[in-house]
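Note that one protein chain of the assembly has been removed; the remaining protein chains are unaltered in position.
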Amino acid sequence: MKYFQCDYVEGCHPKILQKLIESNLEQTPGYGTDKYSEAARKKIQEACGNPEAEVHFLVGGTQTNLTVIASILRPWQGVLSAETGHINCHETGAIEAAGHKVLALPSTDGTITGEQVHRYCQEHFESEIKEHTVQPGMVYISHPTENGTLYTKAQLAELKKACEEYHLPLFIDGARLGYGLTSPGNGLTLKDIAQLCDIFYIGGTKCGAMFGEAVVIPNSGLVKDFRYMIKQRGGMLAKGRLLGIQFDTLFTDRLYFEICEKAVKQALALREAFTEKGIPLYGESRTNQQFIILNGEQMKKLDEKYAYEVWGPSGDGRTIVRFCTSWATRDEDVESLIRDIHEL
Amino acid sequence: MKYFQCDYVEGCHPKILQKLIESNLEQTPGYGTDKYSEAARKKIQEACGNPEAEVHFLVGGTQTNLTVIASILRPWQGVLSAETGHINCHETGAIEAAGHKVLALPSTDGTITGEQVHRYCQEHFESEIKEHTVQPGMVYISHPTENGTLYTKAQLAELKKACEEYHLPLFIDGARLGYGLTSPGNGLTLKDIAQLCDIFYIGGTKCGAMFGEAVVIPNSGLVKDFRYMIKQRGGMLAKGRLLGIQFDTLFTDRLYFEICEKAVKQALALREAFTEKGIPLYGESRTNQQFIILNGEQMKKLDEKYAYEVWGPSGDGRTIVRFCTSWATRDEDVESLIRDIHEL
Amino acid sequence: MKYFQCDYVEGCHPKILQKLIESNLEQTPGYGTDKYSEAARKKIQEACGNPEAEVHFLVGGTQTNLTVIASILRPWQGVLSAETGHINCHETGAIEAAGHKVLALPSTDGTITGEQVHRYCQEHFESEIKEHTVQPGMVYISHPTENGTLYTKAQLAELKKACEEYHLPLFIDGARLGYGLTSPGNGLTLKDIAQLCDIFYIGGTKCGAMFGEAVVIPNSGLVKDFRYMIKQRGGMLAKGRLLGIQFDTLFTDRLYFEICEKAVKQALALREAFTEKGIPLYGESRTNQQFIILNGEQMKKLDEKYAYEVWGPSGDGRTIVRFCTSWATRDEDVESLIRDIHEL
Partner (left out) sequence: MKYFQCDYVEGCHPKILQKLIESNLEQTPGYGTDKYSEAARKKIQEACGNPEAEVHFLVGGTQTNLTVIASILRPWQGVLSAETGHINCHETGAIEAAGHKVLALPSTDGTITGEQVHRYCQEHFESEIKEHTVQPGMVYISHPTENGTLYTKAQLAELKKACEEYHLPLFIDGARLGYGLTSPGNGLTLKDIAQLCDIFYIGGTKCGAMFGEAVVIPNSGLVKDFRYMIKQRGGMLAKGRLLGIQFDTLFTDRLYFEICEKAVKQALALREAFTEKGIPLYGESRTNQQFIILNGEQMKKLDEKYAYEVWGPSGDGRTIVRFCTSWATRDEDVESLIRDIHEL
């Protein structure tokens, strides 16, 4: 069976493993104060074009989202998000468990607009009974989105403008950031990201690391005492160097970008194969996730050799499914799948 | 100016005031352990046809909702509610602040159905990734709803059945219960309510009391240690007898029902006047809240003498407004308003 | 039976009742936006010598403590308090339920010192592992304390200085403030209080009102959006005027001070009687609560006619008990008790 159902079915990039082997018996202090974490922070600051940015390492995505959001909001505030946002759908209510409502905005493709944020806030702050409703306190987006779509630079700038109008920090969930930044459809650099939002994270788990997410706070005044919060919510790894080593490796010689770019190319090859075959796409992803609409017969055929994820019913009897590639996907598996698509 | 904008613009029913005056210098123990609270509990148990029911008194509606819900749910569970439910819209995220997501179900008239609950739960519990989403843990409805609509006995029984299938306690917010039970459109007795749900409250604040809500738990095993929870969430009144006295009075000689019935009749007279005049209603309320669609000219005229609540735009340039009557509304004010409706 | 066990066994001062009767059928807008609340706010601002102070009305003490504290602290912060503090002992973990640790400081008489605060903070902020421990984020004291003791002006100023050194807001729980301000042992005016702390409340429940606590925020920038928080935690009374009327009355013609002063005098008379009789006091209260050490025989005698509160064992076989007077305590009951003390 060849796995295309998600982007975390393997371990980590061999260069990371090599570094873990080399450093294994070395002794370092804990909790992210080691030299590897320090080196990784430096490289990330450089890649972001901001030597003053704060960089923190956490273990996983849900943990990072809840820690960031709970460290910013006041108790009576909520976070604006696309209704399809990961925090709204797939984190078992982690944000609510931290005390905050996710204020869901309608979205068909996974993105939200500055106009939506503006309208929501305007209506809230002009309401005579605003104190009876949750105050919008920050904005959460993901890039790429859960649907694999991307924000353009103009869209992100418009969002940022709306956020500034209402003093809302803008937070970007970059669980798959590498696959977004290396998409041919992308118009944003890492430096743009670091300039156009207030806090974001660079996903490691899905982009070559064993695990780990690097939170970047361009304006280091935003979250005073963030390390207390990481510790309290269980995200402070005792052997913090494990995170440092991984991000140090990923941000050496552009490894992070290279390995993600390869995955995106593979995904686009799959996409082309489906399109050539006349099999419809669901949405417009040009990243490592491809959403396809299959009929029962096609699924049965593919099931023999491939694992993919069932996303939901298409509404006309067919099924939306997801194929993912990753830094680890082998070209031979992609080629095999393309051949089998043509046979469908 | 005559106020019709809500049902809590006056103090309390004179009979309650009389009792407060008479008992004022009497000495009683605190926290609801006094004889008045005890008497009130007995009368409510009797009215519910269940001498074993647990009865607790709290001060206000938001407090009651959050205390009840947080005492029932486990941390990973959420509460199913109509998207228009008070807990979802008008409590500043009190449920989320207690750690729980409100799982909003679509509703056009304020009610939800057993079928909706069944489908939501079925989908959840059959999902392979259910642990990544919030588990439905209870169901919240209001009767009458925020739109003034009512559940029929069959609808409530169907909801109860769906709840039982998935072991979800059913909670009824009865902030305006009196106006529901005395509506000509109502098919439910207080005893039915006590049989068809697991926990509910009898609203005092909007139905004749100065303040106060009486929580009834028909099956007293449902929430062990509920008094701890009332205290912790700030709902345990030191001079608990104030609540006891109010509910004791309201449940003596059916006062609660009489004064609510009067208000409903007044509301229906207003409704008839609008209908006769050809002014459209918004929705189908037969309780003390009437939702009307007015144009700008009509509003301007009525604004001269009457206060009512703006509910929102109707979508066609007109405005949905709400007129409320209460136990305290004077017949002469209703008559005056009816005359002025006819003049519009 | 004559009740001396606490200061909330009666209803409210007759002047308040009178005002409630007079205004009962008047119509006012809700949630504290009415003219009575406005008038009460003005009078309290004047009494505090600060026309810019923010004033908010809540229903009860636990609710007020949790709402104030949770509105100030960030998630990783705790509140410094005497280990005997009400928030640490008698609120069912309400502060923890809001997410915050109570950082208990040793205290034998209910007070804490600036030196204690300074030392705690110094040790915390100098620690190399400070992020593994709760950050002190504010200081809570009560005046009078739970033991009936009082802070001197110098002690309070010293506390304030330590708070300022570490940027900790100082919060005074004034559940019994009236009994403190009118004690012969008191050296603080209401204006001093308003200058020497960042947020405090003037207790109503135990000092003449049916219920209600008035939160005063001298520097109105301290808690932005406090009304959202009141609503979210269930403390925003629909018929807010009930609170306004009570505090308006209490702060008219110094009623609040007069009625509390009377109670303190009665308590001191009891104290004198016990002392004359050679029965030892527990601690040094010169407010309306008197803590006395009784032996079994004495208790048995007094039990025949008086209710008082058992505070705990004295350690030598005797029992510490509490006698409270209040605005409502009758002179004849005090005289009767004094006679019976002399008979012991």
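Per-chain numbering from 1; labels A, B and C assigned in written order.
In this section, a contact is a pair of C-beta atoms (placed from the backbone, for glycine too) under 8 Å apart; a residue touches a chain by one contact, two chains touch by 3 or more.
Given the structure is predicted, the values throughout are model-derived calculations rather than measurements.
Summary of contacts with the chain left out: across A:3, A:257 or A:311, the touching residue is A:3. Of the listed residues A:161, A:239 or A:254, the one in contact with the hidden chain in the full complex is A:239.
When you scan C:10, C:34, C:91 or C:173 for touch with the missing chain, the hit is C:91. Of the listed positions B:126, B:225, B:304 or B:343, the one in contact with the omitted chain in the full complex is B:225. The chain omitted from view is touched by exactly one of A:62, A:107, A:287 or A:325, namely A:62. In the full complex, chain B touches the omitted chain through residues 31, 70-71, 74-76, 98-99, 130-132, 135, 225, 227-232, 236. Within the entire complex, the positions of chain A that touch the omitted partner chain are 1-3, 6, 8-12, 14, 17, 20-21, 23-30, 59-64, 66-67, 91-94, 97, 205-206, 210-211, 228, 231-239, 242, 328. Counting over the whole complex, chain C has residues 75-76, 78, 89-93, 96-102, 129, 131-135 touching the chain that is not drawn.
Please note the rule applied: only the chains that are shown with their structure count from here on.
Taking the mean Cα position of each chain as its centre, A sits at the greatest distance from chain C. Between chain A and chain C the centroid-to-centroid distance comes to 50 Å (mean Cα coordinates, whole Å). Taking each chain's centre as the average of its CA atoms, chain B and chain C sit 34 Å apart.
Across the assembly, chain A contributes residues 75-76, 98-99, 131-132, 135 that each touch 2 or more other chains.
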